[in-house]
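Here the complex is missing a single protein chain, while all its other protein chains stay put.
Naming follows writing order (A, B, C, D and E), and every chain is counted from residue 1.
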Amino acid sequence: MNDAYEKGLAMRKAVLGEAYVEKSLAGADDFTRPLQQLVTQYCWGEVWCDPTLSRRDRSLINLAMLSVLNRPHELKLHVKGALINGVKREEIREVLRQVAIYVGVPAAIDSTRVAREALSEVDAATPGA
Amino acid sequence: MNDAYEKGLAMRKAVLGEAYVEKSLAGADDFTRPLQQLVTQYCWGEVWCDPTLSRRDRSLINLAMLSVLNRPHELKLHVKGALINGVKREEIREVLRQVAIYVGVPAAIDSTRVAREALSEVDAATPGA
Amino acid sequence: MNDAYEKGLAMRKAVLGEAYVEKSLAGADDFTRPLQQLVTQYCWGEVWCDPTLSRRDRSLINLAMLSVLNRPHELKLHVKGALINGVKREEIREVLRQVAIYVGVPAAIDSTRVAREALSEVDAATPGA
Amino acid sequence: MNDAYEKGLAMRKAVLGEAYVEKSLAGADDFTRPLQQLVTQYCWGEVWCDPTLSRRDRSLINLAMLSVLNRPHELKLHVKGALINGVKREEIREVLRQVAIYVGVPAAIDSTRVAREALSEVDAATPGA
Amino acid sequence: MNDAYEKGLAMRKAVLGEAYVEKSLAGADDFTRPLQQLVTQYCWGEVWCDPTLSRRDRSLINLAMLSVLNRPHELKLHVKGALINGVKREEIREVLRQVAIYVGVPAAIDSTRVAREALSEVDAATPGA
Partner (left out) sequence: MNDAYEKGLAMRKAVLGEAYVEKSLAGADDFTRPLQQLVTQYCWGEVWCDPTLSRRDRSLINLAMLSVLNRPHELKLHVKGALINGVKREEIREVLRQVAIYVGVPAAIDSTRVAREALSEVDAATPGA
């Protein structure tokens, strides 16, 4: 694995959590590993590691894009990542109100449901919160 | 027109430019006016005027969403608005690289072409630039 | 809350059912309430209450749009709402055959499955039907 | 050509205009003819000719779907067809306001521009109108 | 039922499996049967039976299209069909890497998950495999 892969793996762990990424790597097989490697290098190494945009900026953008793309599984991961990257809960809510206007009400309602599930899971995993 | 409409109209002019908005209002007729009013009140008055996200945040999000939605006419307007809202040119470029990863290469190539046209028009309209 | 909100809330209850809407309002929290208020006022108050199109017309349009948008959760609600608004079961079926032609066979198959679930739930909730 | 094709051809001419369809048939070649035949038979013969929904109903649905699908060329044809099928101009406008809510503001703005072009072309082609 | 329907039904069984198709036919009712008939004739009879493209070609194309369209239920069926049509597992994996580039990483990740489930179901149903 090359340099972009190594940098990308570190960034992916920083945003999505070390436990999640280790589990994902451990569960990979010949069918899924080539895509994982491409994603780690290309998505995380080349783009997320570029400092032109902050990690907070990239999280805001991703919440919006994943809502348009209608990909709830990835959205849930990136809601949790957004909190880690410094996006506040009311800012997530407000991204999704902007989605309502530009992408339509059904996208915003579905994404708000997914985001609330992600926030509940974060709360449940936080002792004393 | 109510309060949200008036606030929205001011914000719309601040982001898209007074000349553009005045021309758009002057060109409206019975077929297009009801949509314009709805958009001014809700999109600009209710959402853009909400201070939970900065205007720079909203511009970043819009550049990404309009690329996914494949709406080049609106994208061009919002590239110009993004500059007014403090987004730098290399940041626009970087939003579109993130689009390449999450939305695919063709979306990023098309949006980069549209954005470059918008930037050229801005340069052409700026005396001494 | 303003006038458009109040009118919208009444229309929302008329189409989606009072029990569903009351439950939705009761379950709202600070994360979801601002979107709910926007949707009630903007979607239900400004557009659904406009008499230029009948409620039956709006239901037909929504069944088609929600199928293209690939939003099964909202589609299910609006299949039930369509019955309330006077759309017959064979008309719902026929909207989805038109979806097959214009949006493709997979969209029509998925939406037909969702619609049949909605119809079954309606039958199950109707004593003596 | 079979029966569904012949019925479909007549319906296609009734909705889109005889001149347009004749020109389209005359311009077909080996590359485009097989698709035209498929569309005439299934889209027009099997679906548009089914009387479960009225031609007005099908036009309303198509205006909405073509807006979501982002297909301005087909939308323009179907705005003209909608007028022939008895949809009033303010009803077209109102379909597109409903698009704004469910599909987002950019889709509604783009489709309103296309629809207004179609209406202008209809006016220009109508002597004394 | 006409000739295209009969040919289509045979092709549908050849690709999706006789057991699946018989179950689907047996489960049809007045609400779902008209769509099933349209799909069997139009999708399977007119297009899948056309020999210009091989069944392997059509499977590759479908895996890609269903990933863009975000239709996991149909994708799962067509992953199984692709194996029957001679597509190898590493070729399916590679179609989805091409999806990652052209349609974006989230589409590729979701489709890879669905495809792996389909492959597991095939393995589980294959005695001695």
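Note that a residue touches a chain if its C-beta (ideal position, glycine included) is under 8 Å from a C-beta of that chain, and two chains touch if they have at least 3 such contacts.
Because the structure is a prediction, the values reported are computed rather than measured.
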{"item": "Neighbouring shown chains of the undisplayed chain, as defined at the top", "value": "A, B, C, D, E"}
{"item": "From E:66, E:79 or E:119, residue that would touch the chain that is not displayed", "value": "E:66"}
{"item": "In chain A, positions touching the absent partner", "value": "38, 42, 46-47"}
{"item": "Hidden partner chain, residues of chain E it touches", "value": "42-43, 47, 50, 52-53, 57-58, 60-62, 64-66, 68-69, 90-91, 93-95, 97-103"}
{"item": "Residues of chain B in contact with the chain not shown", "value": "70, 89-90, 92-94, 96-97, 100, 104-110, 112-113, 115-116, 119"}
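Here is the rule we use: only the chains that are shown with their structure count from here on.
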{"item": "Starting at chain B, fewest touch steps before arriving at chain D", "value": "1"}
{"item": "Third chains touching both chain E and chain A", "value": "B, C, D"}
{"item": "Centroid comparison with chain E (C-alpha atoms), farthest chain", "value": "B"}
{"item": "Between chain C and its twin chain E, rotation from the CA superposition, multiple of 5 degrees", "value": "120"}
{"item": "Pair of chains joined by more contacts [C-beta pairs], A-B or B-E", "value": "A-B"}
{"item": "Chain B and chain C, separation of their C-alpha mean positions in angstrom", "value": "31"}
{"item": "Multi-partner residues of chain A (at least 2 other chains)", "value": "42-43, 66, 69-70, 90, 93-94, 97, 100-107"}
